[in-house]
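In this view, the complex is presented without one of its protein chains, the others remaining in place.
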Amino acid sequence: MSLFVDAGLKPALARAMVFPPATSVPNAPPTPADALVELRDVSVGYGDRLVLENVNLSVPRGKVLALIGTSGGGKTTVLRLLGRQLRPVNGQVLFDGQDLAPLNLDQLYAVRRRMGLLFQFGALFTDLSVFENVAFPLREHTRLPEAMIRDLVLMKLNAVGLRGSSALMPSEVSGGMARRVALARAIALDPDVVLYDEPFAGLDPISLGIAARLIRDLNDALGLTSIVVSHDLHETFGIADQVAMIANGRIVAQGTPAELRASTDPLVMQFVGAHPDGPVHFHQPAVPVAQDFGLAIVEKEAA
Amino acid sequence: MQASRFDVWVGMFVLIGGAALLFLALKAGNLLSLNFDQTFQVTAKFDNIGGLKAGAAVKSAGVVIGRVESINFDDKSFQAKVLLKLQTNTAFPKDSSAKILTAGLLGEQYIGLEAGADEKNLVAGDVIHRTQSAIVLENLIGQFLFNRAADAGAPAEAEAKP
Partner (left out) sequence: MMLVARLGQAVRLSLTDLGSAARLFVSLMGRLPRSLMRFGLVRDQVYYLGNRSLSIIGVSGLFVGFVLCLQGYYTLQRYGSAEAVGLLVALSLVRELGPVVTALLFAGRAGTSLTAEIGLMKAGEQLAAMEMMAVDPLTRVLAPRFWGGLIAMPLLAAVFSAVGIIGGWVVAVPLIGIDAGSFWSQMQGGVDVWADVGNGVVKSFVFGITVTFVALFQGYTCKPTPEGVSQATTRTVVVSSLAVLGLDFMLTALMFSI
């Protein structure tokens, strides 16, 4: 456990050096005191197709929220909304009580500096070494001296177990290691919330275990709030405090992992139990079998 | 800004590019022949300047001693008024003559200056009075035809007067 604790300077001290104080938008209805991120009646989509419809979600501070659901159901869309990479058609996306929609670019960047986003395959900068990748946010947003940047970077890499690989290039590390480097980069500025987009996809069992442990321990050690989008129920349920399931553009279930496991909702049961057929059909819509194969329908005679 | 191992190479690249530009300007172009000597201005009036352009050379004995500064039309005498800039280290007598000549057979036109015999020299603001206009091809041909006609007419007259 102690391996993962020394992950950086005291977060408050680092934040004071780096960020201006956040300003709230006047006239915003009060957020529940413990929700860092909130979606209120959010609908988002392209044209007529709504990916999310009237979604209400609040992410409590300091907790790990898991977002699960069918592919294309809208989980990654939630992450994009939080970073304002997408804008909602309806509703509000609030970060620390602040609506993201009216922010100008500078204010938006100030908000984004308080977030870390871990992309599905890491999205490391391929022309920079591991060290330079983690140092990137520090170099861009702070004027810390070189020696201090070096120390910070090595501390972050140490937290994810890659301090010895700092000189390697992204092409020279494995997928799991690349994701760990991306995690180190995401926490380089000691953000308030870290968003994980499919952090367990395509990892071997050891790396899976490492990734899950890192998410949980960093969350607790740094006082972060984490949102994990994942398909891997076993690992995710093991580390999450809250789980929300998104299907067909809505939240169909929300609660602790134990509550979801015990749910009687057919869709949740199919998902949690990994049943091939249920509310999500096995067969895609098609013409009747007989029509495709040119068979005549044979009536079974009662025996 | 961090020092990079590219610094030297980029510096060399910029140097090579600059050297190439310099080469083009000096060796291939006429930068060195631009003279920044002192000049003084005189005027000359011509009936016809032909194809003379501003910036054309003013030569004497084939050596460039000045440039044509500008060409204007004088609507009092209906002549072309040409402003010449001559180098101060050349001194021409006041009665020098200016002719419009052609370099080569069909080349650019320039002004040829021939020295006169006056004791006093040209100073700034003087006017060159003895000028010869450019040769216009049509006038030349017309004159030639007229001469031919005149020559043909004279023996015919001589024959007609027994």
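List of remarks:
Should a chain be cited, it is by its letter among A and B, assigned in written order, with residues numbered from 1 in that chain.
The rule is short, and it goes like this: a residue touches a chain if its C-beta (ideal position, glycine included) is under 8 Å from a C-beta of that chain, and two chains touch if they have at least 3 such contacts.
Every value quoted in this text rests on a predicted model; they were computed, and no experiment measured them.
Counting contacts over the entire complex, the absent chain touches A, B.
Which of B:G17, B:G51, B:P93 or B:G153 touches the hidden chain is settled by the complete complex: it is B:G17.
Annotation: of A:L50, A:A110 or A:M269, A:A110 touches the absent chain (contact as defined above).
Contact residues of chain A toward the unshown chain are 83, 85, 105, 108-110, 112-113, 115, 117, 119-121, 123-126, 136-137, 140-141, 185. Touching residues on chain B toward the chain that is not drawn are 1-2, 4, 6-7, 9-10, 12-14, 16-21, 23-25, 27-34.
Basically, only the chains that are shown with their structure count from here on.
Chain A and chain B have CA centres that are 80 Å apart.
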